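In this view, the complex is presented without one of its protein chains, the others remaining in place.
A, B and C are the chain letters, set down in written order, and residue numbers restart from 1 in every chain.
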């Protein structure tokens, strides 16, 4: 099985998420990095690309240059990952999709709902793959949750309790640090800060696991540090189209929480509880029964979870492996396209441009609701 | 030190909370049970009283009878506990206060704000003690939290995350069971079910620990099982008068949660996290520092926590001991009154009628807010 | 149901274990404290007794005086608790048993095997009750473990992993403090320090839960702080008569462990795991199945566990309640004796003089084994 070829935009030396993409894309040997525009600084980007083993002529200084050169190659990359800052996602992603590339874009897909709609439209017209990196949905036990809900193990879903709380923007003295400041500046960050950046993962996970789409939202946004214009803490109530109610808390001022992404799902027949910091265990309580601990790697997990798991039970498989599942799905889909066959249905769990669009709608609606005292607002 | 005398109304044989009161009131040897009207059924109540060692002539069949007989005794009880169903609290408590007894009333203090206001008025006129049993505030590490906040260890409090979620009313088949049904019937339960019954403990704890009073609330109430008229799940945002924001989730449909009372407090300088199911540990994270585990019984805890602790470190002291701290406070206050001295300031942490009134206001405001789409409503 | 009368020797003001006995004996209202010799200092002992509400004429200065006066009273105490330092247990307990009292003695029952044998002989001759306070065996979920083993839920027991590790004697600078020093002085502590003091609880629990008696032991004792003559850390392998192997670690130098009493039991058909610091949960893994969390208070627990439980599920019931179960058992047994009826079979779980004797044999055998390089030694 020959490798697929891969290009990367953003994720340069010292970037936060770049290394995880490289680990994850390469982890199963599916993707081979052949081209890149890694950095806002062209020279740094080229140098680092060569370090990473990319041929010098495909180590580009900018994504525009890369687009120009790569679009006409017969061996152009099978997948382009966009891991640049948010404000550039729309321009880059839509340009590459239009030029006929398949793209994995970091979240958020765009800055506005309109942009996200246009990207969805492009994918529909062109048939291109556009995925969005809600990578935590790649954890095997998150996929297990989805499978259990889909199989009816919980009955009708009544309630979802989702959280993503950390404390990394709690220091008032750090608030003016440019690395933090832009995140709370509407000019650069849009209408929402911590919900759009962190809480949105919990939002996607709630929809992913329940298999339901969001219908309306009532939100409360708070700016708790200094004179921030955007929220650093938010509470949302979201009504989903299958009847579930989702309560979602997200915060950047929760000192002591590290990466507090958790999901609890309650249905007529049972409850589930999962936390990203201990991703190898899932608690399942059947109505009237005892709580059971499901271990990743257990016999008896769903096909979805088994497919997403690589190493023996009892070990932490970790977040790079979770993200690798997104790449694994994409590899299967891209290979199926090449071969003119249908992809493995289990590969169709990666987040799509439609999911990215739903997120943008939710962000806009939540900001509107929060701005009008929590009024219920359509998504 | 001679014992104080104690009377009990409600808490009969087979009642849920009665045994805990008897364990807790007697635990330090402060109170000696001398009179009672334990049961809705006079004969059962008398028989059980005699089993408990009460003299037959003080084993009453009804609280009215007890009031009549005991009010004129020279050795009348130093404290009367009211542990009957909610709808009777106001009538019983106000009658005993008016007759000159000191009272510990179970929560909720009353069914309406007006009633609670009248009780507060009575205590002001008569100088009687009226406590309300928010017993979880008796846990040593909850008092430690309060002491740390008061000492400024967390700086100004920004955010409080409070929860009380269980799954004991999740079974749709059980919903018509009379033991469950009355709780969701407005005629018997008032304007709120799970918030008034369970979430209110989390509400009291948030106020208690922060030392702040609630100002306004935006609430979302949901009825998730069958056709319940009152909420079995609620989300509240509450603004406190010291600037803190409290987000409070309460649920009766969270299958798998047992007694999920938890409190997280986030300030400018640190965060605290405590859960009732593991009450012996408190997590404290100073801003920029490492999370520390405070053990009940640790050297270096506050005077409040030390006073509330009886057994060596590393053991579960348990909930009956927490409730015993309320009785311990009351014993000190009642003895001080008798002796004409000032009580130990550390004894003044028990919840009062004013706290009971605030709860009633919060319940009314939350129900109003929920009924108007989450509008911010004064408490 | 009239109260039983109770006397206490030791457990004076400021003592470590005295308060727990008073809380636990009184917790269910079974016992009423009527006589005492609480303190090595007669005046302190009398004054504290009066504080506790004992009649002055029964507030004795010494146990000898108490024995003299109480033996001929018609209303002599139904139970005498001995909570003095170890070296006095034998003399006091044998004197009271011989005089016809029923006794609950703190552990260790005696200082030597010979003494323990004599106490067992006395109880056999006189028919007196002599219990030993291995109070942790009173935890509802420990009794649940015993019941599950007895019911065959785990099949034949293969292996028991027991631990009791703390770090309270780890400070070399404190080692000469008299409060610590005597514990490592053979003249005062006998042949073993940390195993006889702490590990012995784990030992009793292993026997109690498995229902098996110890046969032989191979031990390694280590003195890790300063020049202590007795062990502050020990490892034992113990073969039980039903074929189970027990591995037991105990330590007083494990900095960071608080009250690390844990028990894991592994049989042919499943495994159990319990820790004293979170006594409300028991993990059960059936062979080939998922781990289940048993909560104290769960529907479906054994009659033994139900009888030992007083407050609702999800609360920490705590250690005073566990100890109260020993008193609860004794109350039933004493009342049955009085009434000339057979006691409730479920009340026969309290630790007896025979258990105390087995402990003394295990201590002697372990010290011998440790002294001869770990040779397997009969118990």
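By definition in this document, a residue touches a chain if its C-beta (ideal position, glycine included) is under 8 Å from a C-beta of that chain, and two chains touch if they have at least 3 such contacts.
From a predicted model like this one, the values you see are computed outputs, not experimental measurements.
K.L.:
Tell me which residue among C:42, C:167 or C:343 touches the hidden chain in the full complex.
P.N.:
Counting the whole complex, the residue in contact with the absent chain is C:167.
K.L.:
One chain is left out of this view; which of A:12, A:108, A:320 or A:356 touches it in the full complex?
P.N.:
Missing-chain contact among the listed residues: A:320.
K.L.:
Which one, A:114, A:177 or A:277, makes contact with the chain that was left out?
P.N.:
The single option touching the absent chain is A:277.
K.L.:
Would you indicate which residue among A:13, A:118, A:156 or A:310 is in contact with the undisplayed chain?
P.N.:
Of all options in A:13, A:118, A:156 or A:310, contact with the hidden chain holds for A:310.
K.L.:
Extract the touching residues of chain B with respect to the undisplayed chain.
P.N.:
283, 288, 290-295, 298-300
K.L.:
In the full complex, which bits of chain C touch the chain not displayed? Write them out.
P.N.:
Considering the whole complex, chain C reaches the absent chain at 158-159, 161, 165, 167, 170-172, 218, 220, 222, 224-225, 233, 235, 237, 245, 247, 249, 251, 253-257, 264, 266-268, 270-273, 283-288, 291, 373-376.
K.L.:
With the missing chain put back, which residues of chain A would touch it? List them for me.
P.N.:
1-3, 16, 19-20, 22-23, 26-29, 51-53, 166, 258-260, 276-280, 295, 310-321
The criterion applied here is as follows: only the chains that are shown with their structure count from here on.
K.L.:
Any idea what the CA-fit rotation angle from chain B to chain C is, to the nearest 5 degrees?
P.N.:
That rotation is 180 degrees, given to the nearest 5.
K.L.:
Using Cα averages as centroids, what's the distance between chain A and chain C in whole Å?
P.N.:
55
K.L.:
Can you work out the whole-Å distance between the CA centroids of chain B and chain C?
P.N.:
35
K.L.:
In angstrom, rounded to a whole number, how far apart do the mean CA points of chain A and chain B lie?
P.N.:
43
K.L.:
Which chain A residues touch at least two other chains?
P.N.:
Within chain A, the residues that touch at least two other chains are 283, 288, 291.
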